[in-house]
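What follows is a single structure, and I will ask about it in a moment.
Complex shown without one protein chain; remaining protein chains in place.
Up next is chain A:
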Amino acid sequence: MSWTLTLPLVLPFLTAVAAFLLRANPAGRWVSVVGSALLLIAAGSLMLETLRAGVVVGQMGNWPAPFGITLVADLLSAIMVVITAITALAVSVYALADIDRRMEMLGYHALFNVLIAGVVGAFLTGDLFNLYVWFEVMLISSFGLLILGGRKEQIDGGIKYVTLNLVSTILFLSGIGLLYGMTGTLNLADLSLAVEEVENKGLLTVVAVMFMIAFGVKAALFPLFFWLPAAYHTPAFSVSAVFAGLLTKVGVYALIRMFTLVFDHDIGFTHEILLWVAALTMITGVLGAAAQSDFRKILSFHIVSQIGYMILGLALYTPLALVGAVFYLVHHIVVKANLFLIAGIAQRLTGSTELSRIGGLYKSAPLLAVLFLIPAFSLAGFPPLSGFWAKYVLVQATLEVEAWILAGVALAVGLLTIYSMTKIWAEAFWKKHPEGIDPTPDKLDGPTRAALLLPVGFLATLTIIIGFFPQPFVALAEASAAQLLDPTAYVTAVLGGSE
């Protein structure tokens, strides 16, 4: 059994248990930080191992594939695990100052780490039903985090969140059953081969669409995204940040995985649907953001909009487009989590996230202003920040296949993103505070300031590094896209051991 593969999954569970046992102890909150740091190390070594071997495979319980459960990391999985660990580390440092004593006592850190475990599990599993299990783990722990605190709006958002996600769960489970009925297997690599044997391709496409809808809810695609803007502005900022960074991206990951590895028999139909869904997701999301006047609500709708870009990359299904999708995933997680963290600091300093009621941050908190500008302009796709490269690759990919309308949509949505980001900037930062409050960070004590600003600075630095030195990241995305488009290595690595 490969420890590099299982450690990223085991560590968050262990951290969760330790954090729960130590929840009454003020030192307990550091458990999350230490656990996340260890997770990052483990993820890093998995990344190195994957770079070396191409695909890392572990058969759980030593049962050969496809009979047991296989954990498997190709480059995409490894990238996602690393970025998950980075997000977890940043958010758990932030949580030191953000999460109050009461929420800690109620088990915040345990829920948080189980959520991370679920995310990592989803990225690492090579088994369709096991993926479902990790989805469940994520759903229940995220629901717990969402309602932790028990305010009315949290419960309201939480119920919408959990109801709509349960619809997705049912569809996912039904899809698994149907696909198993057609192929007799659950192992993804094995499925990739088995679906070729299926004679009723029309039926296979119907099942593919079922998965598309199930994951579409998770990824918050048009017209299935309602749960996201309903819920993301309600919980603690640490929680929104980790949700914004990771949750929908698991849905995107699942779509990418299934629609490259398993459902590639009718690209002219399935991926064409995805193409227009992507366009509509981009447009409705960004318009939704334009209609909002709350810091977090704007950001929430932008998640939807940007999921569209990633799906666009998958749907175009060219090597360059998939590079764009993978690059966009990484960029987006770093930037989006960071913006939610910043929203939390802004709220602390100014007293609200409602843009009409706050202001003055540019004058009083210049460092925060800089730290906001970096992810905000990156999100809007300004060069030379990470978002520019993400957008650039995707636009080039659309232009290469002469998809003029989609290129136009991708660019126009970029413009509206600029509009939303400058709205936040103009209202929260440039404008005077309407009540004359001076939102200086000096009113926070030193450790609080450090815990809040360090992760934000860390993620902003990452955004700048990706932006200024994009080559290694593009190259990695390229290698990953190549693996996705030609899954031979993946399939042989998983099944090869059994023969």
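Criterion: a residue touches a chain if its C-beta (ideal position, glycine included) is under 8 Å from a C-beta of that chain, and two chains touch if they have at least 3 such contacts; residues count from 1.
Quick note on the criterion: contacts and distances are computed from a predicted model.
Asker: Not counting the visible chains, the remaining one has a UniProt entry; which protein name from "Na(+)/H(+) antiporter subunit A", "Electron transfer flavoprotein subunit alpha/FixB family protein", "Acetyl-CoA carboxylase, carboxyltransferase subunit beta" or "Heme chaperone HemW" does it give?
Answerer: Listed in its UniProt record, the absent chain's protein name reads "Na(+)/H(+) antiporter subunit A".
Asker: Write down which of A:L14, A:A37 or A:M60 is the residue touching the left-out chain.
Answerer: Of the listed residues, the one touching the omitted chain is A:M60.
Asker: Who touches the missing chain here, A:A407, A:L452 or A:L484?
Answerer: Within the whole complex, the residue contacting the unshown chain is A:A407.
Asker: Based on the whole complex, identify which of A:L21, A:L51 or A:A291 touches the chain you can't see.
Answerer: That would be A:A291, which touches the missing chain.
Asker: Using the touch rule from the top, list residues of chain A that touch the missing partner.
Answerer: Answer for chain A: residues 13, 20, 60-61, 63, 66-69, 106-107, 110-111, 114, 117-118, 121, 129-130, 133-134, 136-137, 140-141, 143-144, 147-150, 159-160, 163-164, 167, 171, 174, 178, 181-186, 194, 198-203, 205-207, 209-210, 212-213, 216-217, 223-224, 226-227, 229-230, 266, 269, 284, 287-292, 301, 323, 362-363, 366, 377, 382-384, 388-389, 392-393, 395-396, 399-400, 407-408, 411-412, 414-415, 418-419, 422, 426, 429-432, 470-471, 474-475, 478 touch the chain left out.
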